[in-house]
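A protein chain is absent from this complex, but the other protein chains hold their places.
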Amino acid sequence: MIRVGVIGYGYWGPNLLRNLVKTRDCRAMAVADLNPEKQLAVKRLYPFLDSVASPSQLLEDAEIDAVVIATPISTHYELAKEALRCGKHVLIEKPMTVTVAQANELIQLAELKQKVLMVDHTFIYTGAVRKIKEIIESGELGDVYFYDSVRVNLGLFQPDFNVLWDLAPHDFSIMAYLIDKEPISVSAVGAAPVRWNGWKKESVVYIAVEFADGSLAHFHVNWLSPVKVRRTLISGSQKMIAYDHLDKDYQVKVFDKGVQASNDADRYQALVQYRMGDMLVPKIDQTEALESLCEDFVRCAQTGKRPLTDGYNGLRVVQLLEAAQRSLEQRKEVMLSGTGESVILPRNGISDDGQLQVTQTLL
Amino acid sequence: MIRVGVIGYGYWGPNLLRNLVKTRDCRAMAVADLNPEKQLAVKRLYPFLDSVASPSQLLEDAEIDAVVIATPISTHYELAKEALRCGKHVLIEKPMTVTVAQANELIQLAELKQKVLMVDHTFIYTGAVRKIKEIIESGELGDVYFYDSVRVNLGLFQPDFNVLWDLAPHDFSIMAYLIDKEPISVSAVGAAPVRWNGWKKESVVYIAVEFADGSLAHFHVNWLSPVKVRRTLISGSQKMIAYDHLDKDYQVKVFDKGVQASNDADRYQALVQYRMGDMLVPKIDQTEALESLCEDFVRCAQTGKRPLTDGYNGLRVVQLLEAAQRSLEQRKEVMLSGTGESVILPRNGISDDGQLQVTQTLL
Amino acid sequence: MIRVGVIGYGYWGPNLLRNLVKTRDCRAMAVADLNPEKQLAVKRLYPFLDSVASPSQLLEDAEIDAVVIATPISTHYELAKEALRCGKHVLIEKPMTVTVAQANELIQLAELKQKVLMVDHTFIYTGAVRKIKEIIESGELGDVYFYDSVRVNLGLFQPDFNVLWDLAPHDFSIMAYLIDKEPISVSAVGAAPVRWNGWKKESVVYIAVEFADGSLAHFHVNWLSPVKVRRTLISGSQKMIAYDHLDKDYQVKVFDKGVQASNDADRYQALVQYRMGDMLVPKIDQTEALESLCEDFVRCAQTGKRPLTDGYNGLRVVQLLEAAQRSLEQRKEVMLSGTGESVILPRNGISDDGQLQVTQTLL
Partner (left out) sequence: MIRVGVIGYGYWGPNLLRNLVKTRDCRAMAVADLNPEKQLAVKRLYPFLDSVASPSQLLEDAEIDAVVIATPISTHYELAKEALRCGKHVLIEKPMTVTVAQANELIQLAELKQKVLMVDHTFIYTGAVRKIKEIIESGELGDVYFYDSVRVNLGLFQPDFNVLWDLAPHDFSIMAYLIDKEPISVSAVGAAPVRWNGWKKESVVYIAVEFADGSLAHFHVNWLSPVKVRRTLISGSQKMIAYDHLDKDYQVKVFDKGVQASNDADRYQALVQYRMGDMLVPKIDQTEALESLCEDFVRCAQTGKRPLTDGYNGLRVVQLLEAAQRSLEQRKEVMLSGTGESVILPRNGISDDGQLQVTQTLL
């Protein structure tokens, strides 16, 4: 039985708590939130929980094995560091930290303390993303040509962060999980057309990530789109995938379409020909992703295994966010070489039978 | 009656000829193509036309008033220059030229000769694009926040040019027609995952165009997408437009959605609120765009008026192509200031009643 | 304050209770269900409620003003009759009863007792249906030409009833609410391809309802469709509506398309011409329908007004179900004349400002 405390009961905390309460081998113990109204809200729904103001009450409580940190981004690092020092397993809301240095420090501390460090990149636990991972790992796609992701809608503007930090963590974590290539540079452009009272942050950002083999991943995140789009294209030499998170009946489409170079030298002829075959929509496991994520957190805390979205996955996301932010500010391409190379080693996988599985044991 | 010759009967020439043959006040006279098979193909379908090898036969023919140039891009400039010198009106297949300098020279020559110089940016003549122009000119959209365009599919690879020069001319011309702002810089990233026998050109390109007011236009052109997409979002402070060229029944959607800054300082509150209203799909004129374009060419040749897609519109497209190509090669943002400023003056419009109209007379 | 008891805590009861608990001026008091497991389930979620086995405990409780009946269809009549006799306001799950005679008896009893008799035809309280009602009442559509409804999916087979009784109540109630014409006959055809152990009930049924003016409403209900469809077309002489319940962004489409007879006698010419205009997707109120329905029940119980889905609306649905079932069994058209004429008098409406409103007062 893993006894869990939740720090932060704002936007996402209630969702985490709702799932933790029903997770097997998990006992929710207490919630900390500075806002007295939030404390009351917890008591109304969960009279059996402790509801306190200060995180330190949870961190110092020896009866608590693990904490979930769902506070504003800028507080993640300090709270997680303190929690690890106190010997707690830690699940942090995305993004993990504001800087790569902070992320690296947390990873090292977690290894030292032999505790689970996990980031809530919920999408990795969706049936759709896991199915795509399975397909890519099978090698069916051939060489991956490009990765294109669009996440746009009329979004909730954030006071402290631009749309990059709000939406791109989802897509960066999915890409980092699916594509087994190391990014070498990041270029971002953006615009901040909505401003007032001195507030001026990007609400439209485009990010290009280049890999060592010259292939590209590209991301469009946007708070100002009249239509809601969550679409990813992954194009390979043998097959191609279109993933539309909103199209519940046909979330993942696998196109048996391939590219073949032609030997025909006639300039009016096609240089490249396409193989066009069937299209398959695989059945997707519909289990709620947050439920699977909470289960994985508890299981890893029990067994010492690594979660799918461990510190390294979280670090990769922070690395891309940090570089994209710098690219936005400096108006130029930012090279990644060296930055995180030393720590970016282990990668998680999915087993042949499609079950979530971990590749390495911490303890 | 305008008597027209066509130079080049490859991929697009037959479409132009098919429309010219039925255009009012227009008489197709001759076709020139170096390929004997193409010459025969012309004679089979149009026994009444002259079918010759050399363009000069058309250019020197005093009975021909105007020529349509549908040859490979690299030949546009020389052929158009020669045609203008010979006193012909000229319609050039897109893109107009390979360099801004060439485009400027053709514009000046056309003015000197008092001849029509037109570029076949067909999309400008579609009912959908003209309807969007009408809406934007009405001011309904408020401030334009961003312009986002996606044109992707499994495309016909070109031997001499990358996907930028193949597909982006469509989107650059539409944007230049719709958005009345001067671009100040261009940033492009791309990848060339498909290669063979020394051929290596980008098949995936993303281009960001920044305007003086800080707003952005962004373009995704791609030859390797398993799904065909032609979608443009234009987001304004008062209304927003989604244009899907492939969705014949609902090509243009006008969302009565607007952005309102909130005065609420609470960090957990929305900083920005949205006004959400009805959505309108306006009726679109379904006349074939190429037909309207040919009619406009003939009418302008007769009257001395400017076509919608005149040399300046063509120049703007070449300016963006040239800058995007340089940005791809130099891996950095390319500033546009100064380049074309002196010539980019007149702008075409659309009248209040939605009819195509020209704003200036040449002669 | 209206004090409410719920009878039946099976499939739909929990949804009703969840909404009643948060309805203003309403106090949930007790739940009756014969199944001990269900009784426990109530206590777990709502420790403050009485959870009993027998409905009579609720009906005889003087502290309870109103009951909600969410039991199997065949028990509706007896329970509702007893509840009205005990002086309770009654909300019955759809369909109201199994026969028209039963429905008429309940209506008369409710009038005698001056109590609210309401049927849970939830769809009438959706923003989409209310918006369509508003449009039809405005007269924009002109003459209504036909009404076509499709409700198909892989459905939950019922042991006691065929797909007609399971799904058609939704569509019959919507049609009865929207279309202000009296049906005169019903023709139904169906098939029961899935059978076992003696169970054999229709899983595919088509129902045509004819009105006095010769126009038609048609319904397709189906438990065996691989795709889920909820689509209604309402075609008028001036405008036409397409309603797709599953297309959340574009639920209601209003086409400005009309029919015009041509005077041209040429047999190769069109006899009828169409006026083709814009298409509008009006903004739809997204309040949960069941929430609005519970509020209306409580308000009517307080004020004596009629709910939108009163006994008459429920009766019209039962009338169509009974006739369709008879048509299925007798394999012929069933006339409705006379059956319910005397009771089908009052009709509910929606006010000019789009607010739910009742047209008549009971007390």
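Order of writing sets the labels: A, B and C. Residues in every chain begin at 1.
To be clear about the criterion, a residue touches a chain if its C-beta (ideal position, glycine included) is under 8 Å from a C-beta of that chain, and two chains touch if they have at least 3 such contacts.
Not measured: the values here are computed from a predicted model.
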Contact residue for the chain not shown (choose from A:Ala101, A:Leu246 or A:Val281): A:Val281
Candidates C:Val116, C:Ala168 or C:Val204 - the one touching the absent chain: C:Val204
Full-complex contact with the absent chain, from C:Val21, C:Ala101 or C:Val194: C:Val194
Residue ranges of chain C at the interface with the undisplayed chain: 10-11, 72, 143, 145-146, 148, 152, 154, 156-160, 187, 189-194, 196-197, 199, 203-204, 206, 208, 210, 214-216, 218, 220, 222-227, 233, 235, 237, 240-242, 253, 255, 257, 259, 261, 267-268, 270-272, 274, 331-333
Touching residues on chain A - with respect to the absent chain: 250, 256, 276-283
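Here is the rule we use: only the chains that are shown with their structure count from here on.
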For chain A paired with chain C, centre-to-centre distance based on mean C-alpha positions, whole Å: 44
Computed distance of Cα centres, chain B from chain A, in Å: 40
Interface hub residues of chain A, defined as touching at least two other chains: 227
